[in-house]
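If you scroll down you'll find the structure; I have some questions about it.
Every protein chain but one is kept in place in this view of the complex.
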Amino acid sequence: MKEKDFHLEDSSNAKKPPKRVAFIKARTAARVKKEDEEMVMTVPNLVGREVIAFEIMVIILSVISLFFNAPLEWIANPEHTPNPAKAPWYFLGLQELLHYFPPIVAGVILPTLVVVALIVIPYFRINQKQEGFWKEDRQKTLMIFLAAVGILSVILFLFDVYAMLIPTWIMTGMILAPYFSKKEDGIIGWLGSRSLSWWVMTWFVVIVVILTTIGILFRGPEWSWTWPWHEIY
Amino acid sequence: MSNLRKYFALSSVIFLIVLALAPFKDYFQEWKSYQNQYNVLVNDLPQRVTPVPIGIKQLWIPKFDRVDRCVTCHLGMKEEALKNVRQPFTTHPHMYHDVEEFGCTFCHEGQGSATEYKESLGKVKFWDKPIFPKEFMEASCAKCHKEQIIPQAPILTLGRKIIQESNCAGCHKIEGYQKQWVPPLDGIGSKVNRTWLVNWLKNPKAYSPKTRMPNFLLPEEEANILADFLMTFKELPNGVTLESAPAVLTSASEAVKAKMIDLGSTRFKEARCISCHTVNGKGGYVANELGKVASKDNKEWLYNYIKNPKHISPDVAMPRFRLKENELTGMVAYIESEFVDYEMEAQPEHTPDPAFYEKGLALFKKYNCNGCHELSAAHKSEEVGPELSLIGSKKIYEIDFGKTTIDQSLPSYIHAKLATPRIFSPAMKMPNFQFTDEEMQAVTVALLGNTNETIPEEYIVHAKPKSTFVPQGEFGKIVKDLACMSCHVMNGNGRLVATDLSMEASQVQRKWVEGYFKVPYSLRPILTERMPNFFLPNDEIKTIADYMEKVFVVDSLDHEITKDAASVSKGKGLYFEKFGCQSCHQISGKGGYVGPPLDKIGSRLKGGWIYHWLKNPQAYKPESIEPDNKLTDEEAEDLAAYLISLK
Partner (left out) sequence: MKKFFEKIFQSKVWRSIFRHGLPVSNRTRAEAVFYNFFLHVHPTKVRKRSLKFTYTWGLGGLSVGLFIVLVFTGALLMLYYRPSVAQAYWDMKDLQFVVSSGQFLRNMHRWAAHAMVAIVFLHMMRVFYTGSYRPPKEFNWVIGVMLLVITVLLSYTGYLLPWDQLSYWGISVGTNMVRSVPFGIGDKISFLLLGGNSVGENALVRFYVLHCFIIPVAAMVLMGIHFWRIRKDGGV
């Protein structure tokens, strides 16, 4: 080692991180960072940005609050159920599911599955390689994938959940596109580089958004399909 | 880094400005401007009116659970000087209740907690009691006032009367109203003819404009089926059979017939049938129209009914006139000749539907005819309409306005429903009562008053408990037979069309009573309802007079009046000079028409009664307009002495 590698940090130049000696223990693979990351002082760089972001947020909130009043309907009346009785918007996706599936499935099993799935994500090395969907063993992947989509489609079809079926098929098409086309760049290339977990998560988000939107805007009396411009009351 | 600073500065400034906007917006509130306007206004007035300190004002009425901030802007409510200034500062018109005790919204409704004009009217989304339009205001009186007659709330009083008389309780459960008696339909086939019945079912008011029977808007086919169905009920209830009408009615020669009709006509007038019945719309309101009755009822039924009404319908209010056989026959002949509907729409030739009975019964039940009419084939029904006991508390969101475009409020809903009962859905079955605008308003008011609001017991004015007094014995039989209590009140029971008889024997002389039954003249010629002549035999008159002297007496009304000439002349002076009684009463054809004439009053009234009456008329008849002249004992005695000298 060269002598100058050992000199101690003596400058207050924040842009240059101090160099340190690393003790490398046995049986641990040494990994050398390609380059040291550029560092900046927290004050004012980070704190300043945080404060600005906070202020902008409060400004937006205040302006909204000045012009749009929080809803307050009739006083609660246990004897009169509004039609439809809607939960808060973030549960309308669930309520929409309840319209299709038996309560035990929509109200208990699916939400529990979702939360459990979210929790286990980091423990199953999901998405850690972030390899494209078709990277390995294309035939086997295709078989499994089509089987999974098929089963899902049958279930959705049996319960008339076209709101989920159609986006599922669209996404299936998007997944299959890179299988048939060998293009490595452009949209298809980008789709091809998406991993399985990316697709699952995206599918989940799309379904959540679609179901919630339907629940908020398109559901009227008896949970029937109603256009948003039709007044409910 | 200086960029960051710039953004920081910019965002911080906007941040502070925006945060300041909220209290700024708060500062410029509507009510503040009104209070400032008020203070400017009162400063310019010639009278002294104290300006108000700026701030929200409210009336807190814990016992009604209300907070009313109307007074924040309605600042001049109690200032007489502000009678002619603009709203919201005008003086409140006469108030029956103290605003400090009752608040504003208790009567007016609207959103009391609001401090903005639009919100306070309550004509906003999510507020279900918007301010009452003026014409429905009296509905609020009904929350506490449960009594029959509320002089200060004539519309409400009328509405309740109409609800009672229209028999709304037949189909709707509605607290405080009882079902009225209506003729049972068993035996209708022996009474009316089918042509009449079809026409009647299609439009009852065409036959009798005053009938309480509503129009069920029946299609031609349903009216025919229902008529066929009803005509099958020929047997009267309780196994009563009809005597056949005297053969003379058909067999007599024209000359004899003319004589019969002549006698019938005389008796018809003497009996004063039109005191209770109308003939072509003229006459009393107590009983039904007779103008076309001969085209409705057959003579057999007419004969039997006039002979003994109670025999056919035990509950009917028709008296049994003491007519002789030939008089009865004459009466029927007269009715048959006179009261014919020459315009009655003839019904086309008609073959009954083979299943008319089942279909008719179904229709009878569908329209809940048995809500009002009894019929052996259909058991007494439960109410089929919605309960109306709490309709005043119905929320907007509980009302189905259908496809109508009427104002979305409870008063207009009820009003529209009364005007066009099936407006909200053709499947509705409510009939059309063909109310006038005034009646509709009154009924709406009375219904709006049926709320679920809990009012502290001490505020509720209850209806007087109904007296169940029914005279017994021989007198009782006569009273029932003559249906006296359909017009007279006795000890609190009965219908007050004519006089209250509870003190009769203390008021009038026996001799007069006996004479009156012979020739019942009207004490007040302007009234339509006159005492009929029942043609009573002497022994019955004696029974009546005896009973009255025993029962309808109030001892405290006794007062000896000395009839010496001095007090009579003093009384005459009081009558003509001091109190000017002649401005309302007539003696020998001179005087006003407001009160009854006083000729021969000395042969009618008892001195003691005159004495007590003069001293405090309202004590005996609260609604009397006879002025209370605060007579001294001596003045009252003298005046009474003068009056009983008028024999």
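Quick notes
Lettered A and B in written order, each chain numbered from 1.
The criterion applied here is as follows: contacts are C-beta pairs under 8 Å (C-beta built on N, C-alpha and C of every residue); 3 or more make two chains touch, one makes a residue touch a chain.
Values in this document were obtained by computation on a predicted structure and should not be read as measured data.
Seen from subunit B, the chain kept out of the figure touches residues 22-23, 25-26, 56, 65, 67, 69, 111, 113-116, 119, 126, 397.
By the touch rule set out above, subunit A reaches the unshown chain at residues 12, 14, 37-47, 49-50, 53-54, 57-58, 61-62, 64-66, 68-78, 80-82, 85-91, 94-95, 98, 103-104, 106-108, 115, 118-119, 121-123, 127-128, 130, 198, 201, 205.
Just so we're on the same page, only the chains that are shown with their structure count from here on.
Distance between subunit A and subunit B, defined via averaged C-alpha coordinates, is recorded as 71 Å.
Residue ranges on subunit A touching subunit B, taken from their complex, read 44-45, 48-49, 51-52, 55-56, 58-59, 62-63, 65-66, 72-74, 77, 80, 82, 233.
Residues 1, 4-5, 7-8, 11-12, 14-15, 18-19, 21-22, 25, 125-128, 395, 397-398 of subunit B touch subunit A in their complex.
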